[in-house]
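A single protein chain has been omitted from the complex, and every remaining protein chain is retained in its original position.
This part shows subunit A:
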Amino acid sequence: MGEVEEQQQQYQIDLSNLFAFNPHHNFPSVPPSREELVKECLELGTKLVQAVADALFSLPSVEDRDGPLVKLPTPTIRLPREKPLPKPRPPTKWEVFAKKKGIQNHKKDKLVFDEQTGTWKRRHGYDRVKDDIDIPIIEAKMTDEPGVDPFAKRRSEKKQRVEKQERHRLQNLKEAAKVGALPSHVQLAATAIPITGTQAAPRKVSKEELQNVAGMAASATASGGKFDKKLPGEKPQKHEKKYRKFLPVVEGSGMGSLERQQTDKVLSKLMSKNSHEILNVEKAVNMYNVKREKKRRNQPGKSSSTSSKLKPKNPHNKTSKKGSSFKGKSKKGSSFKGKSK
């Protein structure tokens, strides 16, 4: 720190911040009036500022059109940073390779001489040097296969090269992100859309689902979560106290028969579960007969007694919608095998 001695008093001066500190002053008694306090403070302040200015003006200055420019030294008082230090970027795969091989990066010119037209053309962009559209003839080589279109091949090869480059670029960014040294304009964002595109996107869990799961977890204790301390903001678990619902004794007017609805519900559940085993015999027989008639009509010469096994046909659930058709529901299809006429 630079110290300027003045009258046996040393000020701590930091030139880079234009900062002066007088640690030796002591107010023995608070001055009676405010103006006097202000005056004293200004006087002391003037001395300090003068000390800084002395040091400042004695630095070598460069004459600028606005005034003398002075190069300030590095600050002595260290203040904390506002953001963490940026990490150096790890070298990319190409950079490592180039260094190993000793490949120098040469600056390329914007204009390149084109032999085909004999003019100077730009390297990139409209009307460029080696554009694919300018190639009139591609000579066949011995290694070429007969059916391959060389123009299309060129295009597809270029596309592959571009894709490979993109993959490498992403890989380099991922490597940098691992270290924590992403370039400043790139952000890694967690999104639902995956980069690879083949894996299924993870489902976003909704608020209700989370609450349900939290409630289930909370009640998974020996006492059902009744005596646990609830966190602030935690809602009580949504669960009805009753586990069984009983029908009212007296039916209200304007409502359909609740009892009938209840039995219908039970029945439809049963039917849907066992639909593959339940057989509607009448329908099966009818269908069989109809088929036989058709066959007879198409092939009148053939004998009618073809002992085709009775195929158990599954009746659609539509037949058993109404509760009235109770016929043959409980009979299983296995007992009807082998019935033939």
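Note that contacts are C-beta pairs under 8 Å (C-beta built on N, C-alpha and C of every residue); 3 or more make two chains touch, one makes a residue touch a chain; residues count from 1.
The rule we apply is simple: contacts and distances are computed from a predicted model.
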| item | value |
| --- | --- |
| Undepicted complex member, UniProt protein name, chosen from "NADH-ubiquinone oxidoreductase chain 4", "Ribosome production factor 2 homolog", "MTX3 protein" or "Tax1-binding protein 3" | "Ribosome production factor 2 homolog" |
| Sole residue of A:Cys41, A:Ile103, A:Leu247 or A:Val290 that reaches the chain not shown, by the stated touch rule | A:Cys41 |
| Absent-chain contact - pick from A:Glu82, A:Asp132, A:Glu145 or A:Glu208 | A:Glu82 |
| Contacting the left-out chain in the complete assembly, out of A:Ala189, A:Val205 or A:Ala220 | A:Ala189 |
| Options A:Asn17, A:Gln261 or A:Gln299, residue touching the unrepresented chain | A:Asn17 |
| Subunit A residues touching the omitted chain (full complex) | 16-27, 30, 34, 37-38, 41-42, 44-46, 48-50, 52-54, 56-58, 61, 64, 66-72, 75, 77-86, 91, 95-96, 99-100, 170, 173, 177, 184-195, 199, 201-202 |
